[in-house]
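Heads up, one of the protein chains got dropped from this complex, but the rest are sitting where they should.
And then subunit A:
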Amino acid sequence: MNTPNSAQQATPTGAMIKALGLVSAVCGLIIVGSYQGTLSAVADNKRIALERAVFKVIPHAKTVSEFYALPGARIEPVKAGDPPAGAVKFYAAYDENNALAGIAAEAAAKGYADIVRVLFGYSPECQCITGIGVVSMRETPGIGDKILIDKDFLANFKELDVKLNADLSALANEVKTVKHGSKTQPWQIDAIAGATVTSRAVGRGINDSAQALLPRLVPNLEQLRTKP
């Protein structure tokens, strides 16, 4: 394959590599520059968003500290870098006197369209869940997203029982979503009529998260009573 015409018009290999190198260098500078320039503002925004979410489920809270609950019922403050293996993240919220106002943690389960992620507030005093807020979801507008506003549904989370069993290894009663209107126990969640799949996702997410977190957290509550 040796056609003199195309050989005349072709760009030399070196020029192509040089051009791509130039484009990469310019693009690289712009990307790294903008990353560095926005880093602190992005970190601030993430912190504010977290605080806002936690304060919503724990009303008296003024500050938030992040912790990991580790296997073997240990807890430690969150440090920079990757989380330790098997760690469950939770947030300890403190009031203006630096006394523990409540614990918040994230729960996630597959809903109708995508993963439904909620943040729930846990009160050590009543050993119950005292409020939920949605972190992210893509449920059907007007149907699944009623979990945000439906008063009867949100009333489930004023005092949802998540007591541990006698040896503190699991919940005494699994949190369970039941059909609309058939709630009889304090650990049951009354589903929204017509949005059962999303309601179940919230229940399943909270149950999984509470089962994983509370057996590790409850033995260590004394450590958390005052702000570290």
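Heads up, the rule we're going with is that contacts are C-beta pairs under 8 Å (C-beta built on N, C-alpha and C of every residue); 3 or more make two chains touch, one makes a residue touch a chain; residues count from 1.
Convention: contacts and distances are computed from a predicted model.
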Per UniProt record, name of the chain withheld from view ["Tryptophan synthase beta chain", "1,2-phenylacetyl-CoA epoxidase subunit A", "Ion-translocating oxidoreductase complex subunit E" or "ABC transporter ATP-binding protein"]: "Ion-translocating oxidoreductase complex subunit E"
Hidden-chain contact residue, picked from the options A:15, A:155, A:172 or A:221: A:15
Omitted-chain contact residue, chosen from A:63, A:140 or A:196: A:140
Listed residues A:41, A:85 or A:166, member touching the removed chain: A:41
Where the missing chain touches subunit A, by residue: 10-11, 15-16, 19-20, 22-24, 26-27, 30-31, 34-35, 37-38, 41-42, 45-46, 49, 136, 140-143
